[in-house]
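Shown here: the complex without one of its protein chains, the others still in place.
Per-chain residue numbering starts at 1, and chain names A, B and C are given in the order in which the chains are listed.
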Amino acid sequence: MDLKWRIKPWGEATLVELEGEVDLHSAPPLKAALLEVGSAQSARIALDLNGVSFLDSTGIGALVGVYKKTREGKGQIVFFGARPRVKRVFQIAGLWNALPFYESRDAALAVLLPAPLVTLPETPVPAEGEAHAG
Amino acid sequence: MDLKWRIKPWGEATLVELEGEVDLHSAPPLKAALLEVGSAQSARIALDLNGVSFLDSTGIGALVGVYKKTREGKGQIVFFGARPRVKRVFQIAGLWNALPFYESRDAALAVLLPAPLVTLPETPVPAEGEAHAG
Amino acid sequence: MPDKPDKPVRPPRIELSIPAQSEWVRVARLTVAGVAARQGFSIQAVEDLKVAVSEAINNAIQHGPSSAEGEDVPMVSIAFEPRPQGLWIVVTDGGRLERELSLDKPVPPTPEHDADLPEGGMGLLLIRSLMDRVELEGGSDADTSLKMWKALPRKESVRS
Partner (left out) sequence: MPDKPDKPVRPPRIELSIPAQSEWVRVARLTVAGVAARQGFSIQAVEDLKVAVSEAINNAIQHGPSSAEGEDVPMVSIAFEPRPQGLWIVVTDGGRLERELSLDKPVPPTPEHDADLPEGGMGLLLIRSLMDRVELEGGSDADTSLKMWKALPRKESVRS
């Protein structure tokens, strides 16, 4: 129960909300879950980091891996809501400016979607996941 | 910084708010601070436990000690706002019904003060304390 | 190729050791909370474990070996052994038990007079009430250990 994620269709895009700690234990299952979404042709993903209370280099590795894979499939992935402590880790790694980080959900979704869809009401939750003791 | 307390005059009575953990380390300085208030002749004290996130038998010992001392000086002390986890410890020790616990601040103050004073606005903070590494 | 059957794999064990001083008890509470959360104990059970561990360490600090001025502070060891059905916790100090300690203290009757209200002596009672098994080991020739077991609810035990 270190980390939970929630995958929501959002118009043509997919919104993924994270809650908890991304570390050596939780990064691999998170990466697998995100790759499933991101490996679709032309996937459009917005990853909500607001709920991430801890992230280390294994978390960076997972997000970078998913980012690369999504781009390979001509898809797009953006990140938003990183807390200062998460931003700090990406900054030290020299990756804060190399990855598409946005302040707010609206800003992130505006990149992925035509304007009218940004304020689409929330749809029912189709998929949830969790990383816990094996 | 395990435990902080704040002592506020409240009409004829004294309101003491606790915040943090009451354990072997923080109970002795808390007890000393409360004894100073409680040893005054006819002291009237309401102890706010809402902010207590942990309490063990050393915390019980401190509160019982202050209770006895206050009563010896013909004073009165009441407790309110205990969270379930704190209530549970007092219950197991067999002391929940032996000590004057109340649900709300108003109920606790009503015991100590004539009715009109219960809703007295908050006065400036005159004294604060803290238990931390020695 | 079969695994060596004569050398069973050691189940997981987490060990913490702290100086026998009140300021470090809180660190042990954080550690036990982490271990227990990993096993899937409920929030309420985690709180119970924090109280029981604190009481056991309080006793080790207060009744274990004392250090003279200018001497090293003794250590208290807290071992955690997570199991599919629950958690063993063993708190050990370097002291000697001079007499049998009773763990079967009955719940005292509600005191009738202020003077009867207890200010101490409640530690073992709390431990016994909050944990599912409690064993005390020690004597005149061995370190004192309090061994405690908290069971996971059956439903939750699949998690660990």
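Following the convention adopted for this analysis, a residue touches a chain if its C-beta (ideal position, glycine included) is under 8 Å from a C-beta of that chain, and two chains touch if they have at least 3 such contacts.
The structure displayed is predicted, hence computed values, not measured ones.
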Residues from subunit A at the interface with the omitted partner, ascending: 2, 21, 23-25, 54, 56-58, 60-61, 64-65, 67-68, 71, 84-85, 88-89, 92-95, 97-99, 133-134
Interface with the unshown chain - residue positions in subunit C: 3-4, 7, 9-10, 12-19, 21, 23-24, 26-27, 29-31, 33-35, 38, 69-73
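The criterion applied here is as follows: only the chains that are shown with their structure count from here on.
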For subunit B paired with subunit C, centre-to-centre distance based on mean C-alpha positions, whole Å: 28
Euclidean distance of C-alpha centroids - subunit A vs subunit C, Å: 41
Distance from subunit B to subunit A - Cα centre to Cα centre, in angstrom: 46
